[in-house]
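A single protein chain has been omitted; all remaining protein chains appear in their positions.
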Amino acid sequence: MDLTHFDEQGRARMVDVSEKAETSRVAVARGKISMKAETFERIRSGLIAKGDVLAVAQVAGIMAAKQTSQIIPMCHPLMITGAKLSFNLVEPGEVYIEATIKVNGKTGIEMEALTAVSVAALTIYDMCKAMDKTMVIGDICLVEKLGGKSGHYRKS
Amino acid sequence: MDLTHFDEQGRARMVDVSEKAETSRVAVARGKISMKAETFERIRSGLIAKGDVLAVAQVAGIMAAKQTSQIIPMCHPLMITGAKLSFNLVEPGEVYIEATIKVNGKTGIEMEALTAVSVAALTIYDMCKAMDKTMVIGDICLVEKLGGKSGHYRKS
Amino acid sequence: MDLTHFDEQGRARMVDVSEKAETSRVAVARGKISMKAETFERIRSGLIAKGDVLAVAQVAGIMAAKQTSQIIPMCHPLMITGAKLSFNLVEPGEVYIEATIKVNGKTGIEMEALTAVSVAALTIYDMCKAMDKTMVIGDICLVEKLGGKSGHYRKS
Amino acid sequence: MDLTHFDEQGRARMVDVSEKAETSRVAVARGKISMKAETFERIRSGLIAKGDVLAVAQVAGIMAAKQTSQIIPMCHPLMITGAKLSFNLVEPGEVYIEATIKVNGKTGIEMEALTAVSVAALTIYDMCKAMDKTMVIGDICLVEKLGGKSGHYRKS
Amino acid sequence: MDLTHFDEQGRARMVDVSEKAETSRVAVARGKISMKAETFERIRSGLIAKGDVLAVAQVAGIMAAKQTSQIIPMCHPLMITGAKLSFNLVEPGEVYIEATIKVNGKTGIEMEALTAVSVAALTIYDMCKAMDKTMVIGDICLVEKLGGKSGHYRKS
Partner (left out) sequence: MDLTHFDEQGRARMVDVSEKAETSRVAVARGKISMKAETFERIRSGLIAKGDVLAVAQVAGIMAAKQTSQIIPMCHPLMITGAKLSFNLVEPGEVYIEATIKVNGKTGIEMEALTAVSVAALTIYDMCKAMDKTMVIGDICLVEKLGGKSGHYRKS
């Protein structure tokens, strides 16, 4: 099997989806950022007191989803019809991020969901880096995908 | 210790670096994308034959480094003076990505390096997703940082 | 009534419009910039002689309408099908700006029209600020809205 | 006095500031958005409960400040060194927005401060428009300006 | 015949295409960059050895096609469904660039194809300018256009 993202000369291209039908699509991606317990506590306290890191990360993730086709070279532009990010704090030092993106389009929106998660994690890193340089972003993957010719995918 | 990214009302702000001196700075970040052996082989063969996924990922990573302050809400704009990405393929299915970014500026460029790695990984995902939906992006972290008041940092 | 822009956790989201029908939509927004009589005269003379401030403001407003979903965090991306700005000069010192934006889409384009007016006003400010720092931008509001489930709205 | 933004042919240009010295600069801009009492209450309750409209508006304003030279045609690119937005809620229905932007540069940053205020106001509009189409954005003006050849300006 | 891009007051506008039908469209544009034989040889050797200038130019061209409506003021935003660039090296010193862009939309995509060619040529210039400042970009034109009311156009 060969990658559809290259033409017969081996040059990268944006795959031609002109003939594909528009279907209703959903993609869910997930990832996490691991940190010191002290940093984790600071983020958690911000949820109830002043200084909510996750509120900024959420806006960043949603805006990044909309910019995906300008960040990832061979991504098709898509008009997202819904975007949602949620966070799950797991002691002693992990913030899980999940993004759900929707579109009616000719091609999937996995990249939008993965980009939203990545940028939300980077934003958390940015806002906490003054107190913790050892944070690690990881486990970014596609969790679920609905719509399109390939049908339903769910990470096992 | 509190996060400098919030003001006294708990509202996010771009930290005021007006009074900081311009120094020569370097940041190195790293990450990886794990995939099926078959996908890995396809990427490796592209290095010597037609269809080089990593060439596209590299351009994407460098362009993303330049867009960092527009993607990460509280990041200062910086005029990058050098950007370099390298890849290391480890059998049976891991591509390591390392980004080195330089600037003469009032604030660090960790975020530019981390963003370059993230976007390069996302681009690899995008170009290979037709053959492998199970790829996972991870271990994104700061490896080294030179310059600025906090001095030399090296991940232990 | 609660704001649809927040989820059950109180986190901002891009409202899900996947199930809404595409309809033909129009939005008209208006605003003004007030200035010294001397500044006003300079703008007016530019219309007939050299140095047309409004020609630059108009291009800026139309380009901003196209960037709205990248400037306003929770705005849906929309493919504008028409954009028009007009100016009305009222002595002794007010320039009125009106923007009419059209789209066939699942959600309204009020924000595109309001953004076009705002950016046109800011551009006028920018080009005249060397001679007048006292300009004030105001009265930016939605004038009319056609299409979509909520139907016809007209400012009373 | 003629506008420096036009050349001898009457064509718009970006003013040549090559020979100007870099100085430390600050600009403060202000504006407000007026709304129904019901909408105002909803925003105020979001500050203490779930769904903080102003948190989103603040991120939008700061990000817009960084994009100013790409939105306003003749604006010089500047590397902002600090950006801060604050809100003041005045009963029964007005939200005042104030932006303070800093830079060390060859030219002023009034436009960045004014753009931050405008975009924060537009974001509030966007997030509340489902419950109130009659909101009006106004009184956007420069409050204070420090640094540069023209010295200290303070709105009287 | 008058230009549709101006309104009755002579002001530029984005042409209203709301009532036009969506059709399947293709545009092909072409251009070239002429250079010293030595520069040409360096580009050619990069195709088979290390340092492929054209791989970078290709990514740049495809990304630029997606940004066209943000670069060209009166261009409608369009959701490109396919983008492809190819290069043809003609001795002793010319690189021909051809871009083929597809969309299902209400208006044509000539500008996307022409922009892709222009940016690919500029990227080649950028990457070779250290060894050759005399390069010339030229002959950028529309080669073919399919779809839309005006039907098939082919450069004679």
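Letters A, B, C, D and E name the chains as they come in the text, with residue numbers starting at 1 for each one.
Simple rule for what comes next: a residue touches a chain if its C-beta (ideal position, glycine included) is under 8 Å from a C-beta of that chain, and two chains touch if they have at least 3 such contacts.
This structure is a prediction, so every number in the text was calculated from the model and none was measured.
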item	value
Visible contact partners (per top-of-document touch definition) of the missing chain	B, C, D, E
Touch with the omitted chain, as defined above, among E:A12, E:L89 or E:L146	E:A12
Hidden partner interface residues of chain D, rising order	7, 9, 11-18, 69-70, 73-74, 76-79, 105-106
For chain E, residues in touch with the removed chain	1-6, 9-12, 31, 42, 46, 49-53, 55-56, 59-60, 63-64, 67, 71-75, 110-111, 114-115, 118-119, 121-123, 125-131, 133-142, 145, 153, 155
Residues of chain C (touch criterion as defined above) contacting the omitted chain	52, 55-56, 59-60, 63
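What we mean here is this: only the chains that are shown with their structure count from here on.
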item	value
Contacts common to chain B and chain C (chain labels)	A, D, E
For chain A and chain C, chains touching each	D, E
Pair in A-E, A-D or A-B that repeats A-C, with over half of contact pairs matching by residue number	A-E
Centre-of-Cα separation between chain E and chain C, whole angstrom	31
Length of the line joining the C-alpha centres of chain C and chain D, rounded to whole Å	16
Residues within chain D bordering two or more other chains	52, 55-56, 59-60, 63, 67
All chain pairs that touch each other	A-B, A-C, A-D, A-E, B-D, B-E, C-D, C-E
